[in-house]
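A single protein chain has been removed from this complex, and every other one stays in its place.
Here the chain labels run A, B and C in written order, and each chain numbers its own residues starting at 1.
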C-alpha cells in the first residue's frame, strides 16, 4: 500500500451495476483499485464492499475524491467510510486487574504491528496492579467504580473519549459491564474480548463453566459491545484443545493465549476497516 | 499390541498405593504393562486408570487374571472393565435420512480402522434413502416412528439390541430423541453426534442457529446419550472456521466433515476403552 | 447462484482501470456481479480476478457475452476462462490399492457435494483391490504398468482422457509417477494428493520419514502435477497433531483423514474455478 492509497467501505441495498459504478468513478478520478472485496447478503438484500485504491500521479485530491464518492453514495443509498490507508486510529484501553491483553496490545502497538495510537489506559483498579507492564508515555486513569458511582465513572470515560478524540474503545479484560447508555453511545466503536466461545458460557466465570461442563475445547470471542450482554456482533473467535486433566486454572492460563490472539486479530480487522456491521452480525473482509 | 494383551480400566476413591497395587498384581501374574495412564480428580477424590498389559509366556490364563483383578477391585472399592485387546465390539447404527456418518463408519469398519462389527442398521426411514451406501452383509431394519408408535418402536430397538448382543448404539445423525427410559437402559452404551459445538446451539437446526448468530467457527460434539437432551458427557469435539459468506447450506456441508471425524474419533476412544465416565464428564485417556 | 450465472477468471499484466473495464462491460451486457475477488501480485506485476455474475432478464445471450469478454481480453492482454456456473466438470480418477480418497470422492460426487461427473476410474491394480468400494455405473479400467509398459500405459490414459472428454485428472493416491510428457500434456488439469506437508518429506514413504524425524504434526498437500516431482503449484494443505506414541501405522491412519479433506477441498476450489496458476504458485480465491 503506498502512502497515497485510501480505503473505502460501503453498504447499500443490492442492485445491478454497483461494482461498475464504484470502479468507474474511481478510475475517472485517477485511482487504481489495489484490492476489492464484496458481499451480497441474499437474505437481507444488502450489498457490502471494501475497496483499497491508489491515487495515481494525476489523481484528484483526496477531498475531491471524498466528494465524488459521497455524490455516488447519495445516488445509490450507500453508507460509506473513506480514509487514507496510512491514517492511525486512536484507541482507549479499559482494563481491570488482568493485564495480559493490555501488555500484548501495547507490544503490538509499539512495534507498529497494529496501526493505532493509545490515547489512554483506564482502569477501575490502581496503577499498582499493572506494575509489570511498561506504560511509559501513555496516560493512565484510575477510575474506581462502585454501585453508586457507576454513572459518574462512565461519564468520565465518555468525557475522556471525547477529549482525546478516541476512535475505538477496547475492553481488554475490563471486568465491568457497560451501561446501556454508554454501550449505545459507543455502538460500533467498542470491542470486548469475552473469555469463552460464545454463545456457550455467557456471563461470569466462563472457564469454570467450561470445566464444569467437561467440554474438550475452550475459546474466546471478540465482539462489538451492545446493550445486550454477550450478544454483540462477533468479529473473531478461536479455540484450543483441552482435556479432563485441565483444572479451571489451566483453562485460565491457556485461555490467556487465545484471548490475546483473538483480540489482536479482531483489532487488526477493525483498524484496517475490514469489518462492516450487518445487523447483529459482521462482514469481515479477509486479509 | 500383541494378540494376548488385555485392557483394564478402573475407577475408585483415591488412596495411596493404587498404582503399586495394580502393577504389583499384574507383575506377579506374569504380565508386562505396555501402557498406563491415570487421572486423579482432586475435586471429587476419584481415581481413574487405564492399563494395557501383555500376558508373557508364563502368564496366568485370562480367566485367572480377571479373578485376581476382581479380588483387588473388591479390596480397593474399584469398578473396573477388563477384556482382551483384540476383542471387537458389536455396534448398532441408528440413522435417519443423512448418511454421511453412516457411510464413513461403514468404510472405517470395513477397512479395520475401527475395531467393530456392525450388528444392525436401524432407520426410521426406508432403505431407499440410503441408496448410495453399500449395506452388503449388514441387516437393515426399517422401524418407522410416529407419536403414537414411539414406545413400540423403541421396544423393537431394545429387543434388537439384546438379540444381537450389541455393545454400543450409535446415533449416526438419527434425528429422533430417545425416551428417558431407553436412554437410561443404554446409559454409557449410546453415543450421539450433535451438529454443534455444545453447549452452544442446543436443540434443532444448530447450523441455522449458528448462521443466525454470526459465529466464526462451527463445530460438532460426540457425547453419551442421557435423558437430559444435549447434556450428556462429552467425548470429543472439533470445529472449523467459517465466514459471513457461508450460507446455512454451506455450514451443513462443512459440518458433515466435522461430524464425521468427531464421531469417528469418539468411537475409536470408546472402542479402545479410553473413555471412563466421571459424573457428567468423561475422562478420555489419550491415544 | 441462479441457473443463468457464469464464472469468469482472468489474468493479465496489472494496469489501472481493469476492474472498471470488466465490471463496465458486464453491466452493459445486462449482468449483475454476485461476487468478485482480485489479486494484484506486486512481485510479478500480474493481476488476477474471479467474477461470478448473473445474467439478468434482458441480458445478452451467453455466446455474445463470451464474445464481449474475449474482445476485452484482447485489448487488455488477458487470458481468461468463462463458463456457466452450473456446468459440471468431467473427472478421471487414477488410483492404486489405497481407496480412501477414491471412496470419499465418489461419496461427495454422488451426493452432489462436488460438482463433477466421474468419466473413468483407472488403476494399475485389478478391480478386486477396490472390492469394498461401490463403483456402480462408473467405467473401471485396469491398466497395469511395468518398466517396459509405462509408455503404452500412459498412452492409454491419454487416449481415455481424450475419448471421455475429461477435464481433470485426479491422482487419488495413485502410486505411480507420471512421465514428463504426460505431466506436460495435463498441465493445470491434473491434481495429486501427496501424503506429507510439502516441502517436507518429498518422495516415497513420507509417513515413515515423518516418524523417523520425530515431527509433532503431519500433513497432506494437494498440488498440480508438473514434471518436477513434488514441486508442482500447491492448492491446499492441512495438518494434524501427532505424538511420540504414534507408530508409522498410526500416522498412515491419521493421514488418511487429512488426505481426504485436503483433496476434497482442493477439488472444490478447482471445480469452482477458484484456482488460477501464478507461475509455480497458485492464487486460490476464497470460498
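Operating definition for what follows: a contact is a pair of C-beta atoms (placed from the backbone, for glycine too) under 8 Å apart; a residue touches a chain by one contact, two chains touch by 3 or more.
Note that the coordinates shown come from a computational prediction; the quantities given were computed from them, not determined experimentally.
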item: From C:15, C:81, C:162 or C:286, residue that would touch the chain that is not displayed; value: C:286
item: Residue among C:25, C:138 or C:215 that touches the chain left out of view; value: C:215
item: Which of C:234, C:252 or C:267 contacts the chain that the document leaves out; value: C:234
item: Touching residues on subunit C - with respect to the absent chain; value: 39, 42, 197-201, 213-217, 219, 233-239, 243-245, 247, 278, 280-284, 286
item: Residue ranges of subunit A at the interface with the undisplayed chain; value: 100, 103, 107, 110-111, 113, 132-134, 243, 245-246, 250, 253, 256-257, 261, 264, 286-287
item: On subunit B, residues whose C-beta touches the chain left out of the figure; value: 16-20, 23-24, 26-27, 31-38, 40, 56, 286
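Quick note on the criterion: only the chains that are shown with their structure count from here on.
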item: Graph class of chain-chain contacts, one of line, ring, star, complete, other; value: complete
item: Centroid spacing, where centroids are CA-atom means, of subunit B and subunit C in whole angstrom; value: 36
item: Centre-to-centre distance between subunit B and subunit A (centres being mean Cα positions), rounded to whole Å; value: 41
item: Shared interface positions of subunit C, touching two or more other chains; value: 286
